[in-house]
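Removed from the display is one protein chain of the complex; every other protein chain stays in position.
In this document, chain identifiers A, B and C correspond to the written order of the chains, with residue numbering beginning at 1 in each.
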Amino acid sequence: MANMAQAIRMALHYGEENLGLQEVFGEDVGPPLGGVFTATQGLKTTWNSPLDERGIIGAATGLGFAGVRCVAEIQFCDYIYNTIDLLKIAGNACWSSNGDWNLPMTVMTPVGSGIRGSIYHSHSFDATATHIPGWKIVMPSNPLDAYGLMIACLKDENPTLFLKPKALLRVKGEDAIPGEPGLDKDGEKKLREMIDAPLGDRTKWKAQWPKGLTDFTVPIGKGKTVRPGEHLTLVSYGRTLPLCAMAADQLLKEGHSVEVIDMRTLWPYDWDLISQSIRKTRRVVFVNEETEVTNFGEHLIRRTVDELFYELEARPRLLAGKFTPGIGLADPLEMATQPQLQNILEMSREVIQERP
Amino acid sequence: MANMAQAIRMALHYGEENLGLQEVFGEDVGPPLGGVFTATQGLKTTWNSPLDERGIIGAATGLGFAGVRCVAEIQFCDYIYNTIDLLKIAGNACWSSNGDWNLPMTVMTPVGSGIRGSIYHSHSFDATATHIPGWKIVMPSNPLDAYGLMIACLKDENPTLFLKPKALLRVKGEDAIPGEPGLDKDGEKKLREMIDAPLGDRTKWKAQWPKGLTDFTVPIGKGKTVRPGEHLTLVSYGRTLPLCAMAADQLLKEGHSVEVIDMRTLWPYDWDLISQSIRKTRRVVFVNEETEVTNFGEHLIRRTVDELFYELEARPRLLAGKFTPGIGLADPLEMATQPQLQNILEMSREVIQERP
Amino acid sequence: MKKTSETKLDPKLLIKIHDLMVRGRKLEERLIRMYKQNDGYFWIGGPGEEAFNVPLGLQVSKGTGLDHDYLHLHYRSSAILLAMGIEPLDAFRQMKNTATDPFSGGRNFSNHFSVRKWNVPPITSTIETQYAVAIGTGLAQRKSRRPNCKGITLVNGGDAGTAEGEFASSLVWASRPNEELPILLIVTNNEWGISTAANTQHGERSIADRGKAFGIKTAVVNGNDVEEAWEAIRQAMEYVRTERKPFLMEARVSRLYGHSSASGANRVEGEADCLALFETKLEKAGVLSRKEMDSIHDKYEVEMREKAAQAKTEPMPDPGSIYDFTYYKQRGKYF
Partner (left out) sequence: MKKTSETKLDPKLLIKIHDLMVRGRKLEERLIRMYKQNDGYFWIGGPGEEAFNVPLGLQVSKGTGLDHDYLHLHYRSSAILLAMGIEPLDAFRQMKNTATDPFSGGRNFSNHFSVRKWNVPPITSTIETQYAVAIGTGLAQRKSRRPNCKGITLVNGGDAGTAEGEFASSLVWASRPNEELPILLIVTNNEWGISTAANTQHGERSIADRGKAFGIKTAVVNGNDVEEAWEAIRQAMEYVRTERKPFLMEARVSRLYGHSSASGANRVEGEADCLALFETKLEKAGVLSRKEMDSIHDKYEVEMREKAAQAKTEPMPDPGSIYDFTYYKQRGKYF
């Protein structure tokens, strides 16, 4: 099975060949590195940009205006915070011209904790991003979705933001990406040999792309129920999604049936799916790893309260990153700051057992 | 009575004379203009900076490290969005050095709608600001609080952010600022002559500051109940606060007793005051004019739900700016996008009348 | 009429430029009048930049797509767009923020144009961000990717704004070895940023000098002189168009009505008026007589009065439309 970095790479390759993708760029995105997380190795249209995030976002915007489809990378989302004005401008281009212009462009950036990234390589971007109108925002939790969401971004006529949960980029999927070569250990090895850049000299290396890659698309705006359940709904995305699924499996053994929803798209999101689940379970916890104050999960709680207040049997809850100025490097600090499996289990039990 | 711009000016003057304020700067902050909203006219230490917001925030941070107390202005909060990384860095200076450094610095910036500022002069900053740890954030709704909150900022040892509701900057207060010269029309005229820069040539003009200005301080972290009530709590700040007070007065005539809380400090905020009020009224609407998705009011709803869920008799609600990529210039657009008195009245009635 | 020693350009062209300059000036003055008569909330514009902006607009390769020029403009660019062919009525509609405003549907400030058919993305009020965005259309047109591309990218902005990082970004990105971008970078230097005098902020001898370290060709141009401006723009455009490399041009211009309506929008004493200067020259050279020119003024005075009056009668946007076009072709609340 491909890991998420490989999945993204294959989707970008498919995009170059079939969807008019013409420019993939950012810091260290081109050869020899192909991205600090290898997500752009071996592609045809990659190149290394100057070390200038404002230039990168401006460039992507201009390429969008020019109708040249691009994927621009910000190396870590921690470094996107000097471009919020430009992201707002990209997000308002269609609206402020009253529909005259549209702006096809994709920005991707690794987010979140889980690699001991300390203060400047661990932050998330979902709170700030969901506060910027005009963008569509996706965040996969597995390689197949990563592939399908990237294809969706490359087809969209609007600015799209693809958030890469960095802790999951090297994690292999459970579901096959249509076209990837064989799903056993052999297939994995083969895939690595085909599309992972070799160690050492890479000047002569060319990727061998799997032939059968398809148009497999995960539509923007559609979430997915990854565990069905009756007693509690866990809503999450990105790094914490697999933890929620693990928590559900564990809780099932304890006799609690927990539904887990992978939002996949953060904006505009699949409220139908979420609200139907909450109507059924009447209990919900939103889980993400962003700092918790003015957090996107708080929006989801607001909407839950707005529309489902009288159907709830327990307080809707948020489990998110602690409101600290950074994520400390030392293990006990990162563990105490960011939501872990144990925290999800604890809060889930609490909510399931909550009685007025 | 002084208006809010005059109040800020007097507080800054007091700061220059008594609190070690040494640098007041930003775009057009110095002579001849003294700020696009006149809040820095006549001061001793003002100067005009280059047109460079990133430089301004960096400069303020460095002055803070140097122990030189400053107030840096960003001309409109719409133009602070390219500095979020720098604001995060200022907010983490103490924490990331494990308490070694502190950073006394104040940033002020006009926020919000109400002057037909269209797409780039109407946005707010409370959602983004409250998501940045390490700052203290204040926002007055009247001149006296503006004075007292600025004094508090100038005394604080940490980064402080002073948000100026631009629609209220020319509005006169109801409460006297200790030391301002007479509170009638004559006094107002006198104050204008003393501290408002004249039209025309200003090269020879010097402000005549009122002699009796004091150390009057509104402590950071303390809200204020501006209308007592029993049936509903309205929690707001800035431009929408006076509208909430007007709504309460109107609703009283309709037989509804509405408590209005002016948060004054957005972070760290006066949860005691807010929660006690909600415990009493069991109904609450949070009102602000920021775009509504991933909005600070949603944090307040989350906390309300977290701590007071079983005491609520109606859904806690948010009234905020619509989630559009900008605030349209035309009157019908701004009116439909930003919360107005009428919207507050309607939502208040709805919540008061809500029955499960 | 013949080319005289006083003038270098073809008299026909001079007459055309003059016509557009007068029309542009009248347009701005009418916008100011509308603001003062409460027919708009805010004015900002470009009176005083006509001698530079009209020659620029006339020399643009106008059209849609990569083989035409992209223009990333700021709020003083009305004369460029007028020379390209926009309708003054539409500018009045935007000032009056009517639903019929074709640039923004009543959403944006006056002089914040957007013309997709001519490769003009929405003008933003945010100073200097257009220099970052211009990188992108420059990339789209660069030689290393599209060797036969005929279009170039133009970007303009003020002097004070060059203190923002995006100005430096545009120099860095435009001059990468073997990846040079075909961008004409323009700075209109009026020596002011709102109330702040340039000489209190700029340590540079000239702003154009900042291009030199990057090996970018530069020029400082008297933007109050039509013929000098025409020729400088012509040469710079030709260089960018054929060499596919960047060029940084600083044009010295006047700010005839102050910064914006926020500072009163009154005529400022002591600033050179490029239109008056040009008319003196035209009269002296015998290209146009005072009387002929007066009648042009009168004609456009009437045009602008009538068109402004028309704009005032048009409907306001519908409050129900606030969510429209958050996304392409989307209407109504979508979430």
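A few notes on this one:
Just so it is clear, contacts are C-beta pairs under 8 Å (C-beta built on N, C-alpha and C of every residue); 3 or more make two chains touch, one makes a residue touch a chain.
This structure is a prediction, so every number in the text was calculated from the model and none was measured.
One chain is not depicted; across the entire complex it touches A, B, C.
Contact with the undisplayed chain is limited, among A:33, A:207 or A:308, to A:33.
Check A:165, A:326 or A:339 against the missing chain and you find that the one touching it is A:326. Check C:6, C:87, C:204 or C:298 against the missing chain and you find that the one touching it is C:204. Contact with the undisplayed chain is limited, among B:21, B:39, B:74 or B:93, to B:93. Summarising the interface, chain C meets the missing chain with residues 163-169, 172, 174-177, 179-180, 199-205, 209-210, 212-216. Touch with the hidden chain on the side of chain B covers residues 22-23, 49-50, 52, 54-55, 57-68, 85-86, 89, 92-102, 133-134, 136, 157-158, 267-269, 271. The missing chain lies against chain A, touching residues 27-28, 32-33, 36, 48-55, 78-79, 116, 118-121, 322-326, 328-333, 335-337.
Criterion: only the chains that are shown with their structure count from here on.
Seen from the C-alpha centroid of chain A, the farthest chain centroid is that of C.
With centres defined as mean CA coordinates, chain B is found 35 Å away from chain A. Note on chain placement: the centre of chain A and the centre of chain C lie 41 Å apart, centres being C-alpha means. Shared contact sites, meaning residues of chain A that touch two or more other chains, fall at 54, 85-86, 92, 94-96, 133-134, 267. Chain C has residues 104-105, 107-108, 124, 126, 165, 326, 335 in contact with two or more other chains.
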